[in-house]
Structure formats: structure tokens, C-alpha cells
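To start, the structure under review is shown below, and the notes come after it.
The other protein chains are all here in position, but one chain of the complex has been omitted.
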Amino acid sequence: MNIRIQGGGRHARAIRRTSTVLAALALTSVTAVACGSDDSSDTPAAASATPVAGGKLTYATVQEPSCIDPGYDPSTVTGVIDRNIFDSLVSQTATGETKPWLATSWTVSPDGKTYRFSLRDGVTFHDGTAFDGAAVKATFDHAVDPETKSLYAAALLSAYQETRVIDPRTIEVVLTRPNASFLQSVGSPFLGIQSPASLERSAEELCTKPVGSGAFTFVSWTKNRDLVLAKNPAYQWAPDAADHDGPAYLDGITFQFISDDTARFGALTSGQVNVINNVPAANIRALKANGSLQYLRADSPGLAYSLILNTGREPLSDVRVRRALLRSVNLDALVESVYFGEYNRAWSLLSPTTIGYDKSLEGTWKFDAALANKLLDEAGWTQRDGDGFRTKDGKRLTIVWRTGAQLDRDGRGVVAQGVQADAKKVGIDLQYISEDVGTFSQHIFAGDLDIWGGNYQRPDGDILRFAFASDQGITKGGGNLFGLQDPTLDRLLNEASTTTDEAVREKNWADAQQYVIDNALAVPLTVGANLVGASNKVQGLRFEQSSNLTFFDTWLDPTK
Amino acid sequence: MRSTTWWLARRLALAVLVVVGAATVAFGALQLVPGDPVHVMMGGAAPSEEVYERTRHELGYDQPLPVRYGEFLGQLLRGDLGQSYQLHQPVADVIGSQLWPTVQLALAAFGLAFVVAAALAVTTAGRRSGWRRVASAAELLMISTPGFWVGVLLLTFFSFRLHLFPVAGGDSLAGLVLPAATLAIGLIGVFAQVMREGLERALEQPFVLSARARGTGETAVRLRHALRHALIPMVTLSGWIVGSLLGGAVLIETIFSREGLGRITATAIAGRDLPLVTGVAVVAATIFALLNIAVDLLYRVIDPRMKEVVR
Amino acid sequence: MADSDPLLAVDDLRVSFATRGGPLAAVRGVSFTLAAGECLAIVGESGSGKSVTARALVGLVGAGAAVSARRLELAGQDLLALGERDWRRVRGRRVGLVLQDALSSLDPVRTVGAEIAETLGNHRLVPRSARPARAVELLAEASVPEPALRARQRPFELSGGLRQRALIASALAGEPAVLLADEPTTALDVSVQAQILDLLAARRADGVAILLISHDLAVVGRLADRVAVMYAGTIVEEGGVDDLLRSPRHPYTRELLAAVPSAHARGTRLAVHRDAAAAPAVAAPDAAGCRYAARCPLAEDRCRMADPPAIDVGHPAPGAGLSADVPRPAAVDLGLPAVEKGPPAAAAGPARGGGTAAAAVAHRAWCWRIDEPWPAPPAGPARGRVQHADDVVIEVDTVWKSFRGPDGSRRPAVRGVSFQLRVGETVGLLGESGSGKSTTAEMVLGLLEPDEGAVLLRGRPWSRLGESARRPDRHRIQLVPQDPLGAFDPRYTVERLIGEALRAPGRRAAARQRGRIVELLGLVGLDASVLPRRATQLSGGQRQRVAIARALAPEPDVLVCDEPVSALDVSIQAQILDVFADVQDALGVAMLFISHDLGVIYHTCDRVLVMRDGELLEQGDVERVLRAPAHDYTRALLAAVPRLGPATGQVPAGSGAGDAAPADGLGVGSNVGFGVGSGVGPRR
Partner (left out) sequence: MAGVARRSAGRGRRRIGPGVAVSALLVALIALAALWPGLLARADPNAAEPVDALLGPSGAHWFGTDQLGRDVYSRVVHGARVSLFIGVGATGIALLLGCLIGMLAATCGRLVDEILMRITDVLLSFPGLLLALLVVAMLGPSSTNATIAIGLSSAPGFARLVRGEALAIREAGYVRTAVTFGAGRARVYLRHLLPNALTPLLVLALLSVGAAIIAGSSLSYLGLGPRVPTAEWGSMLAQGKDFLTISWAMAVFPGLAITVTVIAINIVGRDLQRRFEGRHPVGRF
């Protein structure tokens, strides 16, 4: 993602303010649900007991990374794994505050273009190399090096010009223009500091044998099976955001890759693994009912899972048809039946935990098949063909929704079929085509899609700019797939990213969300959430603001 | 002796031809897969133009097809399978690490299927009894049931419900039981029927009558005389067996979340990981070709009449 | 049999099989006895129940068969009471079984030694370590040369004769008192056949009781003391071998003997029935009366009402009484008194017949009509009366042909063969398996190109032509194959089969095709009712008739007949040979008649070519060649054949089968090269 702050360096303070808002939201979004009986004599896990060191944790995750060089790979699972191997300059608490980590303190130049970091002493990488300014420089230079072909880290460092090593304990990062998200980005695992010695190695080794300074060291990675980390006993530089100092409690973490939902859940219930993510919604009732397991969930911030509609093509170029589609879907019933209430339906393009979420949209565009039918009639789709679909001038009201087969997970295919069935009820022939990534990407670049369905996990409303601003076309690496040129949205979103006024920013993002719904530029479907199941033994599991799990404070309760 | 050497040399030459052919087919097929290979490789992420061009150049996609094919063949003949696009590792390493679990699974499944089928066949061949009817019905059921369904049911029952076996992965013996059983079930029916038919045909042969007329007992007749003849059609099936084992591994490894060649191939094909797919094709073809040679040699052992080996 | 209890006593043996249509009786009341050192032969055509009878004696008739008997005793022990375990102790130890075709009767993937040792092991006769040595000894006892080497070899590595010896050795390894020999010589070349019979005779001389099962009267005549003739599950006639073969009394026995082709029968019909309708010897569903009545020319009403009783024939003096009605020439040619001929191995021992005189053997027939005269053999089309025009249809001019063996070397199959075939004549091509006779025939047919030399058709090039040039004349040479079942497209009906041949290029499409087909069928003794049938729905005889009709359809000049009767029972063979004679009489086609059977050649042919190892050894008028052979090989061949023995003393007595065959490198030697696939030469 590219988050650029334009308009000079007077706005550095806004960054802190942003973090505060974020923190508040994060607080409300993370809910730990104790398992077992509702009378809740069990207190939430972390509250009382004293952590005990020892034991290995097995975490079954749905995704397997293809490369765990944080400078290269963009996938969420890479972030989760690398968080344990790499330390960042700064840390963020679950409440969203930015705290020192490898950088003990930092200052920002008045123009917002230069950040000066004082670095912690006594930190060594897993390969024995000492941490210093050169390591930071090497890491950042690696991320932006075209050779690295970075798919995400480089974007986090947008406007990066250079890193100056003032002395071994002091560096300056110079940007070409201010970047409001810079500190937040630097705290991301994707900019975790790598051993400069290890960065000399080939891309292949960087991908498969990462070397950082984190609380866990990389041990092995067997494709299609697992990735094993071991405790770094020398670890004495825990982030300030963490609950404890010194080495991690766990002796090691094994990430098991179990893509099959049923198998993953079965692995948890049979005790083969301690923690799983993406608990199949259908199994959550069983999970809650199981006295030896606990259930934790966190809504993900960013763009909710939504259908972005192509206004440049018939028939969705007609706003009435778009509105009809928006109103034809009985989302409440559909989401309830597919996800058993564990995922929420979305009212806005942004998920509720995103900075800038407009709560006022809730309840404003309820399911209304009659309205949808009326709108379609008005739009001239009055005839019906033999299959019950609407037609105009002999042409069927057909909307094609393509997706890549690999993107079809978390029950999205089922949601799609529900949307399809609802659309049919008002006479829309919605064709859902799940195809291989090659064909799908071909369609994306040809721009001949009617609908694109997807989500982005990002902290704030700036994601709207990524998805809708006219300068964010796909060939520029942006997310405006259909090349939408909407002056209203452009004004609202660009102003939001440059203004220093928090209120203006909030208002613009709210207006933009409103505008998207009014003009039915998209159909928000569900709010993504990280649904985690864990054994009761597992204590101190934490969600990051991103809704990812961290394991530094996690320990295994031998009494359970 | 000279003719055997000559025969082996010819067969090995043909094997090389088959391997190169298989690699070519894989290479060609992936050229025809729709979509821009670079985009596919990035897995849907939208790279900037610079990254895109650089990747394209590195992978040689800015070269014309014949040049790429030539380089591909040259690499192949040097024994270099290249570097996986998606896993960022040498293909040989990837296959090397994934081959053994699959081979383990395949061997276990084959062994299980063979033993069960042989027992079924030997005890029921040529006998009209209720037990034979039950066995035949069971075989038909096993042949007609999709392996993935069996796998799901076994997994649900034995792992989720009874917690008897690990749910996912596991290089332990216990972790091998269900996948091997699932894979074996598809084979047992075929094996048992082929062996029974072979046994029955052998039992009708005059030499069995002679053996019986010498006072040889029924069990000895079946094991000492008939079984060996029943194995010959089994050997003929070897190509099919290897195909089913490797093909079945794709499903089994997915269902049981096992590592292995099958699963890695499925993802490689979907991700258009050309070097990995061709690498797997080369390995599969090599196994196939060597196995065929081994089988023809085995024929000579099982049935010494086969002086001139049939192709 | 009066002086002592027999070794084997069978009384009223009945065997029936369960089928979908109810029980089917295969053996219905067979009784006989067998003494030590005696050989009883059971003779019958396929399906007569003779093999089932033998297998009942070792308890191996198979599952689903019901066996009953009033008495079934081996040396006083009741076999009917045996359980499976007890049977195992009998099999191999007290009763041995030798089957036809040792290639399939010995486990092809095990060594000969192992097979023999199996018997020893089953009955714990010899300690495990001593078994291989004992197996070698047993092979040596069965006159197998280099027994130690042979024991390590597998059946397919041995010649047919050695294989059969090995099989006999394995059956005798347990030193059984009784040996059941079921068609022990059937697939073998004549010279090898003679050696095997000698081996069996030697064992009999040692005191082994032999039950010989055969369809071949000549084989029986050579080995047996007594003969029982079986028809449809019952014994219809039994008696001493000389009596029975010289003076057959039951009409069926008489039909069988008359059907054997030989020199005497030239110019006469062999078969009682001309048409193909005659009932087969297969056991029919239960019905009252004599089974043979349906086919018997002498049958009267009472025959069909009730089973005829056994009638004692007595011991007629040679040449006296009723034997005058019997086709005597057959008996003369066939029934050579063993005492006169004397197999070499038995020469030193007691004559035969378990120490009792042959005269003591009762001769009985189950027939009321044994005193009826047998209808005189109908005259066939006269042989030799046809004046052969000098027109040469086929000229084979020093053709050579070789094939690439599995090891890549070229092996000659035909070496410089030359002969001519003239209009209206029948030329026999005589030779043992691997002699190159089939390859020669294929070159005549234009299916193979000679490597050197040429085949000319009516003086014009034939073999050197391209296929398209040959096509218009293809119809002139037609094939009657050995195995018509394989030669018929399995999907075709008879009508379509013959229709296909009628449309051959160079022929005008017959206007009334169906009429022509019926006409052709009439020529071979079939009627229109077979038109809609497929090959598998025809009997063996009918198939061969259709094959002949089809070969005649394109109005050929030449018929190439490749062992056309060798797969048939003797009575059917007789019918088919009659058909050939009729056809030639009616149409005057030239025939190249390939056979390994001297009798058939003698009966059918005008001239004969004798081949061995691809070479033409001798050719000439059939009378001349077979009566006064010029070549040693022909002489040896004749000597080895029991049926054309020295009745007239023309074959020097010194060159008996046993001496002549090995000396000529025949038999064993000649078989080594073509061990696998008996009866068929190397084909592509």
C-alpha cells in the first residue's frame, strides 16, 4: 500500500494524534471470549496467573508463505512469522501507541522529511552480528532495492530517499516528502531489521533462512508442512509494548500449514496443535462448547470484504442498476447463515475498527427487494426471459463477477452464491466465475470485469484513496482497478491525506464512505475478522492492532 | 548377455526420450496457460512497472519462445531443473524434500493394498461362497468410491471423533495410517480383482491339475503355483499403479494436509511455477520410465518364458 | 481278472455336473477293473466322458461335480469314503496322473526338477536335501538325457518329448501303482509319440497299471491290453485290444474304425453320414435308450426305448464269422497284434496283459445289433480316375524363406523348395512341426514373399507382384485354415462370411447372392439354417464346412488346406475329408493339402511332398512314397506311425521306431529348435 502524505512537513504531530484514535478503536475491537460456561467464573486468560517459561507452541495457520524475506513478501502470514524473528525500530502496543524498541528514541525534523533514531545498545542478531546503524540502513536499502522486487516493504517506505548513519548508535532516515504513516510503517514486521551479514546472501537464502534479532530464531521450514522457530535465549530487548522483558516464555513455535478448514479445526480439538486461525465459522459453536478450548476474535481493520462495481461498463454504468444490486442482497440473513454470526455484515466500505469508520451508515441501506425491482424497472430492465431474468432490448441483465480460485476462501464462494441467488430473485443474472489466477489477472489488466470482490487489511481510511482515487490506477501499482475518475471522491480523499486537521480528515473519510454507498460504487459485504481457537493451556495470546497474533508474551499453563 | 545389454541401452535411450518429451509437454502446456506469467507469479499482487519488467527479464519472458525452449532444454540436459518461481528455491531441492513423503505414502499404500488384495484373492479365488460374494461386493464398493470422500470420512471418524490418528501432517507412523489406507482403498479393489482373475485363470491351467494330482494341498497349489502366475497381470498394471499413486497423492496430501510431491505440484500448476512443474514432470517421467524397465526385468524373473521382453 | 483281486475296481461310476439347466451327467455308469502291470485304454471322442472318468479316480473332477459309484476301490480301499486330506495321500503316491501337453501341465515358471521334487515333498518320501538328486534320478529313469541339466531347466526350455518324459517322471516320482495317462501323446509329432509310448510300455512292464485315455485308436492299439470304447458317458464296447480292433461289434466302434483315413480307404467314403447333423458324442440330457441310437445306421425302435444289455461277443477266430462284415482293411492296417510288433522296451519282459493271455479277456458290447452287418462303405468319388491335365496351376521354383529369430539371427524356414500343382490334383505336404510346410503354404497364398525363388500362378509371376497387381487374381488361390474359428470374423454371420468372399475383386458380384451362398453350403453338406449363425454358434465340423464353402465362393483354381482336419474328432474328420473329396470331384480344383498325419495324406492325396527342416526331401506319387519311401526320414516317419505299420511287411523290420528316430536326429533333436508352440511353424 502506498500511503503518501502530501503538502509539506507541518503535519508531523498529526501522526501521534492518528495513533491515539487508532488506539481507542483497537481497544474496542479486541475481544477475548472465555470459553466454557457463560457464568464466567473463568477470568480471561492473561489476567491472573503467573507466566511460566517453557514448552513449545504449535500454531496451525491456513496460509503458507512462499518466501519469508519481509523485504520481499507481502502476505499476512509472513508478517505473523517474521514478527517473531525480526525486531523493528519501534513497537506498537495493542492499544496502538508507538513505543521504543530497537530505537530508544526518535525525533522528526520540522519539515517532516527527516527522522533521527537513537539506537539501542547491546543487541545482537541471531548470527552474532551486532546491531547498529548500518543494519538499519542495510535493511531499508534492501527493501527499496529494485533487485529485491519488493511487493510490500518498499511501498511502506514510500518517499524513502536514504538512511544516513551518523554514528553506530544514531541514524537519520531521509524522505523525499513527508509521510504521515512513516513511524507506523517502520513498526511493521515487514520492515523488521535484518542482519546486514545475512543480507549479503542470495535472495533464495533470504527467503528461506531469515536472520533477525527477534525473540525467536529460525530453525527449519518444510514446505507444505511446518516452519519451526526456537527461543532466542539471549533476547534482552523486548519491545516496550510487550508485557515482559527478557526472553520469550515459549521454548519454540511451530507454524503448521493446514489449509483445510476441517482438518485445521480437527487438529485443534484433537490436541495436535495449540492454536489455530481462521476457525471455520461453522465450528465456532463447537469450539465455544468445548471446555478445554478458548475462542478469541478480532475484527480486521481496513477495507471490508466488498464488491467494487465497474461503473465504466454496461449494465453497472447505470446507477439504478447498481443501487438495485446493493439493495437486492439480504446480507443479514446471508452472513448469519454462512458465518453463524461470527463475521459481521458490513455497512460501510471500511470495517468498524478502521480509523475513519463512519458509524452513521449503519442501518441506512437495508435489504429491500421491492426497491431493487422498482429501480430496475425504472432503468428499463422490464422484460423477463425464460429463466426469469430481466432483459432490455432483448439483452439479459447479466453481471459477471470473476475471481481467482485462490482468493475464494473463508466461505466467500458461498457468500457469492448467496448474493447470486438473491440477485436472481430480482431478475439479475449474476455470474460468479472462479478461475485460475492467470486468467483472472488477465481480466484485471484488461479491465473487463463488472465486479471485483476483495478486502485490504490496513489501519485507516486512506485505503479508500488507494481504491478509488483517479491517480491510483492499476498500472501505477494502485488499487483503482476500474480507472474510476470521480472528482468528488478525488477531492475528498486527496484532501484527507494532506490535511493537518483531524476533523477535516474524519469528515472527508465519512463523506467518502457515504458517497460510495449513495452512488452504489460498491457493495460492502462482510467485516473480516481473525477468528482464533486455542487450547486453554495457551495464555497471553495477543492481537496486534492489525488483528494478527503475537507470541512474545504467550506461555503455556502446565496446570491445564 | 550381449542382447540384454543392448536391450537395456535401447531402453535407457528411450527413457531419456520420454523424459525430455514429458518436460517438453509440461513446458508447452504452461506456455498455453492464460494470463501474464509474471502477474500469475506475483499471486495477484499488483507490482509496480519496474518490478514487473525486472522480473519478466529475469525469467526470460522477454525472449522469444524458441530461445526460451532452447535454454530450457539446455538446462535440462545439464541436469539443472532451475529455480522455483514461487518458492524461491532450486527445484531439485524442493522436489528432493517433497519426494520422500510421497514415496513413503505411495509405498505404504501399495504394500497395504497388495497384502490385503492378495489375501482376498487367494482366499476367494475359484470358490463360490458367500465370503467371496462379500469380498467382491466390497471390492466393487472400493473401486467405485472416490478416494477423497473416503479420506474425508476416515478423517472425520478416526481423527476428529476418535482422535486415534493425527489430523494433519505428521511424519510419524500413525500419521501415515489414514492417508495410506485411503490411497490403498482405491487400489485394493482393482488389485484383488486382477489377482483373483489371474489366480482363477491359473487354477484352470493343466499344471495346477498336475500339481493336485501329485498330492499337493490346496494352499500350496495357490501359493506355490497359482499366485506367481496371478502376479504377471499385476506387473502389467504397474504403469497404472504408479499413475494412481502419484495422482491420488495430490488429493490425499491435500485432504490430510501432508507435505509431498502431489500437493506441491497442484499448487505449482495453479501458480504457473514453470520450473517446478517441469521438474515434477521430469521426475515423474523418470520414475515411470525406470519403473517400466524394472518391470520388464521383473517379468523375466516372475516368468522366465519371457526371453524376448515385450514392450 | 479272475485269478486275483484287481488293483483298481470301478463299478457303476457316475459323475454329473451342476449347471444352470440342472445336473448334467458326464459319466453314467462306467465299470472296469485294472490289474497291476495291465494297460486298459478308454477310447472316445471329445465329450464322451473319458477324461472325467480318469479324474474321478484321483478325486479331481472339480467343484460342483457329484461322483457316485457302486464300488470305487484302489487295492481294496474305498476311494469314495476319502476326505480331501486322504485324497492327497492317494494322489501322486498311489495314483499318478499324466496329462496331454506337458508344456501346460508342468508349471511353466518352475524348474522341472522342482516339479518332480514336489511330489517327493508332498509325500515326504525323501528328505528335503535329497530331493533334487532324486529328481535327477527320476528323470534319468524316464530316459531323459543329461538329467541334471534338464532338472534345472523350465518346461519351455525342453523339447516336447523331453517335457512329456519329465511330466511322466513327476507323475511316477511317488512310485504309484496306477498311472492315469490322459492323452499322453496327443500333441506330439509321430516319432516322439512312439518314444513316449515305449516309455509307458516299459513302466507297464515294471508292473505299473496304466489307464490310458485316448481318442486315437492307433495309439491304443500300440499300448493297451484291453480297450473300452466310451460314447456319451457310457462304455459301449470293451474287449482285448486285438479282438476289439480287429472285430469291432458295436456300431459306434465300427464307425470310428471306418472313419480312420488310410490307404485302404482311398476312393471310399469314411463317414457314415454325409451331412453335418450327426449328433456329437457329448453326453446328452437324460433320455432312455442307447445314446448312439440317434446316429446309428443300425438303430431300431427298441434301441431308443431302453438301454441295451452287455452282450458277450466271445472270441472269434481271426477271419471267421462276423468279422467279415467289418471293414476289414481298417482292422488290418490298424490292429497290429502287439506280440508281432513288440515295442522294443517290452521285448524282454512278459508279453503284456498282466500275465494272463489276451484270449482270456472278455469282449462285450452294449448293443442288440452287434450281429447286423455294417453297411458297406459308400463309394466316394473315384480317385486317380481324374486325368490330370498337364496344366500347371502353381509352380513353386526353389523358394527360400528365413525369419529373424528373437536373438536377431536369421533362421531359415524354407530352403529351396520346388514343386508343381496341376489342375484337379491333390498334393499332400507332409512334415512334422517346424518343417516349413506352413511357410511354404503362405508363400503359395501370396501372404509371404519368398526371399529367393518365385511362385508362379498359371505360368505368370505371382510372388513378385505388388499387392495391388496381385489383388485381381487373389481369388484364384483360397485357404482352408486349420482353425476356422480364428479365421472367421467373430461378428459375422455365416451369410456375411461367405458373402464377403463372394464379392472378391475380379468376380462379378453375384446377382442372386443369397442363392449362391445356399448353393455353396449345399456343396459342403449344410443347409440354409446356418446362415444367420456366427462362428461360435457352430460345431467344429460345421465350422470347417463353412470354411470350405467360403474358400470355394470366389471359384478358386487352388485350395490351400492347412491342417484342415487336425483339430477334429475322427468321425468329424471323416466327414470333412469326404467333403473335400466331393468338392474336388465336383469342381476339379487343385488342392495343396498340408498335414502331419500320414493316414490323412494317404487317403486324400494324389502326390505327396515330404518336408523336414525347410527342405523338400522327397516327392512323388502317394502310393510310391508311402509304400516305398526313398528317403530315410520318410521311412522313419512311417515306422513311427502305428497306424500304417508293416501289415504287408514293406517296412524293413530293422528300422523300428525306437531305433530309427534318434538315429535320424528326429524327434528330440529336431524338436529342440522349435520347442514352443507345437504343431505350428515359426510365423511372423
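For clarity, chains are labelled A, B and C in written order, and residue numbers in each chain start from 1.
Everything that follows uses one rule, which is that a contact is a pair of C-beta atoms (placed from the backbone, for glycine too) under 8 Å apart; a residue touches a chain by one contact, two chains touch by 3 or more.
Since the model is a prediction, treat every value here as computed from it, not as a measurement.
Student: Going by the touch rule at the top, give the shown chains the omitted chain contacts.
Tutor: Spelled out, the missing chain touches these shown chains: A, B, C.
Student: Using the document's definition of touch, tell me which of B:Ala213, B:Ile269 or B:Val295 contacts the absent chain.
Tutor: B:Ile269
Student: Given that one chain is not shown, which residue among A:Thr170, A:Gln417, A:Ser470 or A:Gln485 touches it?
Tutor: A:Gln417
Student: Pick out which of B:Leu107, B:Leu140 or B:Ala294 touches the chain that's been left out of the picture.
Tutor: The one listed residue touching the chain not shown is B:Leu140.
Student: Of the listed residues C:Leu7, C:Ala26, C:Leu57 or C:Leu531, which contacts the missing chain in the full complex?
Tutor: In the full complex, the listed residue that touches the missing chain is C:Ala26.
Student: Which chain A residues would touch the chain omitted from the figure, given the whole complex?
Tutor: Chain A touches the missing chain through residues 261-262, 280, 282-283, 286, 330, 333-334, 336-338, 405, 408, 411, 413-414, 416-418, 420-422, 424, 431-436, 438-439.
Student: On chain B, what residues meet the omitted chain?
Tutor: 14, 17-19, 21-22, 24-26, 29-30, 32-34, 140-141, 143-149, 152-153, 156, 160, 204, 239-240, 242-248, 250-251, 254, 262, 265-266, 269-270, 272, 277, 280-281, 284-285, 288-289, 311
Student: For chain C, which positions touch the chain that isn't shown here?
Tutor: Interface residues of chain C facing the absent chain: 15, 17-21, 24, 26, 47, 51-52, 55, 61-62, 64-65, 282-283, 445-447, 467-468, 471-475, 477-479, 481, 483-491, 500-501, 503-506, 534, 536, 554, 683-684.
Rule of thumb we're sticking to: only the chains that are shown with their structure count from here on.
Student: By raw count of C-beta pairs in contact, what's the busiest chain pair here?
Tutor: A-B
Student: List the centre-to-centre spacing of chain B and chain C in whole Å, with centres computed as mean CA coordinates.
Tutor: Once rounded, the distance between the two centres reads 51 Å.
Student: Using mean CA coordinates as chain centres, what's the gap between chain A and chain C in Å?
Tutor: Going by mean C-alpha positions, chain A sits 90 Å from chain C.
Student: Provide the C-alpha centroid distance between chain A and chain B, rounded to the nearest whole angstrom.
Tutor: Chain centroid spacing, chain A to chain B, equals 40 Å.
Student: Two or more other chains in contact with one residue: find those residues in chain B.
Tutor: Correct list: empty.
Student: For chain B, which residues are in contact with chain C within the complex?
Tutor: It comes out as residues 3, 126-128, 205-207, 209-218, 220, 224-225, 228-229, 302-305, 307-308.
Student: Quick check: in the complex, which residue numbers of chain C touch chain B?
Tutor: Those in contact with chain B are residues 55, 58, 60, 63-64, 84, 88-93, 95-97, 99-101, 104-110, 115, 118-119, 122-123, 154, 156, 167, 170-171, 173-174, 180, 406-408.
Student: Inside the complex, what are the residues of chain B that reach chain A?
Tutor: 33-37, 39-40, 42-51, 54-55, 83, 86-90, 94, 97-98, 152, 155-156, 159-160, 163, 166-171, 253-260, 263-264, 270-272
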